[in-house]
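Only one protein chain is missing; all other protein chains are in place.
Lettered A, B and C in written order, each chain numbered from 1.
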Amino acid sequence: METLFSLLIGVFFASAVYLMLSKHTVRILLGIAILGNGVNLLLFTAGRLTREIPPIIPFDSDVLPSAAANPLPQALILTAIVISFSFFAFLLVLTYRGYQELGTDNTDEMRLAEPKDESLPPLGY
Amino acid sequence: MAAPTTAPIDLSAAMVMAPTALADWLVIAPMGLMITLGAVLMMVRHKLHLHGWIAIPGLVALVILDGLLLWRVAVDGPFTMTAGRWLPPFGISFTADLLGALLAFTSGIVALAAGIYGLRDINATGRRYGFFPFLMLLMAGVTGAFLTGDIFNLYVWFEVLLISSFGLLILGSERQQVDGALKYAVLNLIGTTLFLIAVGYVYAIFGTLNMADIARKVPEQRDVAPLLTLSTLFILAFAMKAAAFPVNFWLPASYHTPRVVVSALFGGLLTKVGVYAMIRVMVMLFPLEREELSLLLAIAAALTMVLGALGALAQSDLRRMAGFAVIAGIGNVVAGVAIGGQTGISGAILYALHSIVAMTALYLLAGEAARIGGSWSLQTLGGLYRQAPGLAVSAFVIFFATAGLPPFSGLWPKIIILKAALDIGAWWLSAALLVSALILTLTLGRVFLLAFWRPQLASAVGEPVSPATWHRSGPLVGLVAVLVFFGMFPDLPVRLSQGAAATLLDPTAYIQSVFPTGGAE
Amino acid sequence: MNTLILRTVAPPITALMLVFSVFVLLRGHNEPGGGFIGGLIAASALAIYGIAYGVSAVRHAIRFHPMAIAGFGLLVGALSGVVSIFAGVPFMTGLWIYPSIFGVEVPLATVISFDIGVYFVVLGSVGSIALALEERETD
Partner (left out) sequence: MADQAPLTLLCLFLPFLTALLAPAAVRRFGHGGSWGLALAPLLAFLHFLTFLPQISAGEVVTGGYAWVPSLNLSFSWFLDGLSLTFALLITGIGTLIVLYSGGYMKGHPQQGRFLCFILLFMGAMLGLVVSDSFLMLFVYWELTSITSFLLIGFDHEREAARRSALQALVVTGLGGLSLLAGLIFLWNMTGVTQLSLLVNVDDTLRNSPFYLAALLLLLGGAFTKSAQFPFHFWLPNAMEAPTPVSAYLHSATMVKAGVYLLMRLNPVMGATPAWEILLPFFGGVTLIAGTLLAIRQTDLKLMLAYTTMASLGLLVMLTGFDTPHAVEAAVLYLVAHSLFKGALFMVAGLVDHEAGTRDVTKLGGLRGDMPITFAAALLAALSMGGLPLFLGFLAKEEIYYALAHGDLRSIVFTLVAIVGNGLMFAIAFAVALKPFLGPHVETPKHAHEGPPLMWIGPALLASLGLVGGVLSGVAHRFVSTPMASAVAGEPRLVEISTIPHLGMPLLLSVITVAFGVLVYLRLDQARDMMVRLLTAIGSGPDRGFDHVVSGLVRLSVAVTRIVQPGRLEIYITVTFVLLALTLLVPSFLYGELPDMPTWPDELYFHEWAIILLAVIGLFAVLRASDRLTAIVSLGIQGFAVAVIFLLFGAADLAFTQFMVETLSVVILALVMTRLRLSPRDHRPPRQFAFDAAISIACGLGFTLLLMKTTQLPFNLELTEFFNTYSKVIAHGANVVNVILVDFRGTDTLGEIAVVMITGLAVLALIRVRLRDPLPDTNVETTAEGDRS
């Protein structure tokens, strides 16, 4: 199963990378969202896979049966999901503001911070 | 929600039973204090007059706590507190060793300086939209990162400081900030994501996240696990955070856009967290892999410092120049890491400490120069030597400290790293170090000539500027005093960074502090 | 989007979602759920109310600025960790007490207050973002 998941994760990462290589901020944003999912799946697979039994201790037991899924990666992913959602929200609004303020979603045209034709620094003394 | 259903169980199999000394709280306290104050500031966000009264004493307390922490580590060696009382590696351990404590303490100092400077530099809007909460949580992230002993937790603190830096980056109300912030955010997000991915692989290989535990397990797994690929991934992720060539783009693209006090904080702190993580992971966890990849690191280091220095020379804008100066400094640190060994690592650590102070001071200086001279650009600046002699003295110190000339603090790490490079016969790396230092000398000498010595341009004569209040001059003078004092009496920081390097190269003490009884095997 | 239907169903839905969010929060320690998901549900409730009645109505209804609520949540979370200093145990150690209220033994713990902190942070923060975005739309 891990093999198949590895391939799936590869597809996730490849898609994310392709989208992020775009000039357009919106596509970069989509890429970031997919990247987050890829990372989560990677963490999930890193803890090895088990089918269907959630890590919840039954009422009549004190310990979790060993067939249950590995809870640690799940907890890590929960943390990571929340964080990546936060970043996604921030970036989304940033993109929106970028479009508003700079009038474009094309990163090639966003040259306010690093203008294109800057004059040489003074050469004298 | 049920009470325990079985008979009392043996807690000692799961928990640390030894009583917790109050002094152990020192490793948590800086981070805890900053988060608490950040939360409080958030609750009183609209009561602007309270912000300074909460934040500045808070930062003073942070410096004191960090100082006590450093003192304790220097005297007693590393110590650990594991959150939740769980036995390591099951809970999240916070472990303070010399490296973390030194960086935390130095960061505390510059945060205090920036906080005080920010009282005047940040206007009401900036404050209402969270300058001080962002600052507090940035510091929570920074100190948390320096002191945590858990690699996933390190990632979390990276994110805390990253999102705080996003917030700070957009506070200055200028349109170019959106552009800078976009590049900064996207590239840094890629960097931290790569770090998280690497952490995922670490978990997949070792089944643990505690760094002391990983350090113990690496030798067992060395023959089977893909540690070199993993190490390269770590290096790439941390190089991005540290702004090493060729993944340093985000820094020059964004650091000049926010308010200068924010740039100062960033210049001092953010890249150093990346450097810290690189040292922690590559030196302490994967020493043999670092050795194997040292050529890669050395090439990156040489390019970083030379291109950083050249980049600084190419700028007219003082802030952009400072950004490239930060990068050149990172090159020096990475060179130390690449060389390795007691000398190289201690040089890298010492340089990082120096750079935290010097780069913050450099940005604050640029801010004052621009405030008095009315411009950021060397094209129009002039006459500052006459107008602000005190500032000229600060500039003289900061410039030569940055270029690594005596008697200022930049000299010593440069000498140590150069010695380390020549010890192993890396003449080209030494040459890069020297070329970088020379170009920086030329660059900063030119700035002194043009902005300070050159008479004020007739077109630039404007209204007289109000003299600097202590909010502005105090932090600058304080940082300059640090640069001068440790330039003339470098023994203490040198000794401490040597101690830090020794602990990293032989992490027995670090591991011992996490697993006092040899651990739960 | 200020349709009559939405205005009619919004109050009960909001109330229901808020109650449900608290339920999800409290059961989280033993069943799927917890502070984060609870907070998200509560924030969505605010968002729906905001769409129906306008952002200012929501702001008026919750009295505090959402970010202040988030700050309160973070404070609760941090204090839940720090309070263990008084028990002489490390940071974030779960402390449980079982006071008897009206004859019922109620378990109270710092881990629960911590989860409540998470709930408030998410409620405040995500709510604030949602409201801010909605507010733009009505400009």
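Some points to look at:
Basically, a contact is a pair of C-beta atoms (placed from the backbone, for glycine too) under 8 Å apart; a residue touches a chain by one contact, two chains touch by 3 or more.
What you are looking at is a predicted structure, and each value in this text was computed from that prediction instead of being measured.
Under the touch definition stated at the start, the shown chains contacted by the missing one in the entire complex are A, B, C. Remark: the omitted chain is touched by one listed residue; of B:50, B:68, B:299 or B:405 this is B:405.
Contact with the omitted chain, checked across B:76, B:291 or B:423, is made by B:423. Residue-level contact of chain C with the missing chain is found at 28-37, 40-41, 44, 59, 65-67, 70-71, 73-74, 77-78, 81, 91-92, 94, 96, 107, 109, 111-112, 114-115, 117-118, 121-122, 124-126, 128-130, 132-134, 136-137. Residues 1-15, 17-24, 26-30, 33-34, 37-38, 40-42, 44-59, 61-64, 66, 68-72, 74-79, 81-83, 85-90, 92-97, 99, 101, 105, 107-108, 110-116, 120-121, 123-125 of chain A touch the missing chain (whole complex, contact as defined above).
Convention: only the chains that are shown with their structure count from here on.
Centre-to-centre spacing of chain A and chain B amounts to 25 Å, using the average Cα coordinate of each chain.
A separation of 35 Å divides the Cα centre of chain B from that of chain C.
Within chain C, the positions touching two or more other chains are listed as 30. Counting partner chains per residue, chain A has residues 86 touching two or more of them. Contact residues on chain A toward chain C in their complex (touch as defined above): 54, 56, 78, 82, 86, 89, 93.
Contacts from chain A toward chain B in the complex involve residues 20, 25, 28, 32, 35-36, 39, 42-43, 45-47, 62, 72-73, 76, 79-80, 83, 86-87, 90-91, 94-95, 97-98, 101-102, 107, 110-114, 118-119, 121-122, 124-125.
Across the complex, chain C is touched by residues 1, 3, 16, 19-20, 22, 24-25, 28, 32, 35-36, 38-43, 45-46, 81-85, 92, 94, 133 of chain B.
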